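Shown below is the structure under consideration.
With one protein chain withheld, the remaining protein chains of the complex are depicted in position.
For subunit A:
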Amino acid sequence: MDDSAKQLLRLIIRRIPSNKLYSTLRKWEHLSKKQFESLDFTQPKWLICDNLLSLCEENDLSAKHVTELELIHRIEQPTQGAWHVCQLIDAQEEALTSDLLQFRESFKLHLKGLISHVAVKIKKHEDDAIWIRIAWGDNFTKPNHLKPTYVVHHLQTPYVFLSGLNVKHKPLLHQALVLATHHESIKDVHLSGRCLTALRDLLMRQYKQVFPVKHPRPLQERSPLLTHPNIENEHAKHAENRLQMASEVFGDGTLPKLETALYKLETRYRGKERGTMGAREEPFRGVVRFSSSNILESLKYCTSSGMAAAPVTPLLSSIVQKGRNYFVITDKGPGLSQTPGPKV
């Protein structure tokens, strides 16, 4: 084990919280059962780290094995960084039959064909997701293990989730992904957030949806404190309708967790102060940002409570329907249209 590998191991151990250390190391399959049992997890971290280092020396492990440990840790902690989503388009026939083994070989081959100094680690997670850790170097430097890129992909789906990717490496990674998954091209879907599972659920519609019904649900039993039954009835009907509408748009139950939504407005002024502004041809430029611990829940609440007027504007429902949270809005013809936005 060389010095850089030792340093990397120390860094990774430092990053893993003490209470997670046991479970993470157990999943790392490079220590024998006896060796693992010899580690005392009640000791301070630095001491565990020292013991672990000597075990690694014993087993003749290298940086490659150490990075696997970080990959395991990252899989356990998917909310550590921001994730961006890309979509693979135009699948070829082989795309449907490719398996992990094929993908692994082909991805590594293509990426290494594009850039010489790169370290790739691929691991399959329990939920069939493929996790890829890439450490980038360039022509003259060794791969930098301190700033790796993470890629998560489910085979046979068009979505790829990326974290920690810089602009320089983007085209390389995109090309390797397109070739390895047998697709024609890849595009940014303008969706980002910290919670990986939420992004996946949103795109794959794995949340509880509500479909329009012709006959509204029967009213629930009201409490006896009625001021006037007709007024109460009327209010309850409205509230029911709003809730139904909000659920149709945003879904029901626990909604996927998105933190932000960003709109770049390049539309004409539509507000009340029409005066000279109404006649103005140029767009009224602005940027609107919604943020909350869960914007879909917040927006649903706004709609169901009446703080947002009915019906829900396509701008907001597009977050769910199109699976995006970045939009550029322009005037095109009479209606409101949304352009795909600049390539990020």
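Everything below uses one rule, namely that a contact is a pair of C-beta atoms (placed from the backbone, for glycine too) under 8 Å apart; a residue touches a chain by one contact, two chains touch by 3 or more; residues count from 1.
Operating definition for what follows: contacts and distances are computed from a predicted model.
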| item | value |
| --- | --- |
| Record-based protein name (UniProt) of the chain missing from this complex, from "Centromere protein L", "Rab-like protein 2B isoform X1", "ATPase GET3" or "Origin recognition complex subunit 5" | "Centromere protein L" |
| Touch criterion as defined above, residue of A:Gln7, A:Asn59, A:Thr157 or A:Ser292 at the omitted chain | A:Ser292 |
| Option from A:Asn19, A:Thr42, A:Thr141 or A:Thr276 whose C-beta touches the chain left out | A:Thr276 |
| Residue ranges of subunit A at the interface with the undisplayed chain | 263, 265, 267, 269-273, 275-277, 280, 282-295, 297-299, 301-302, 305, 307-313, 315-316, 329, 336 |
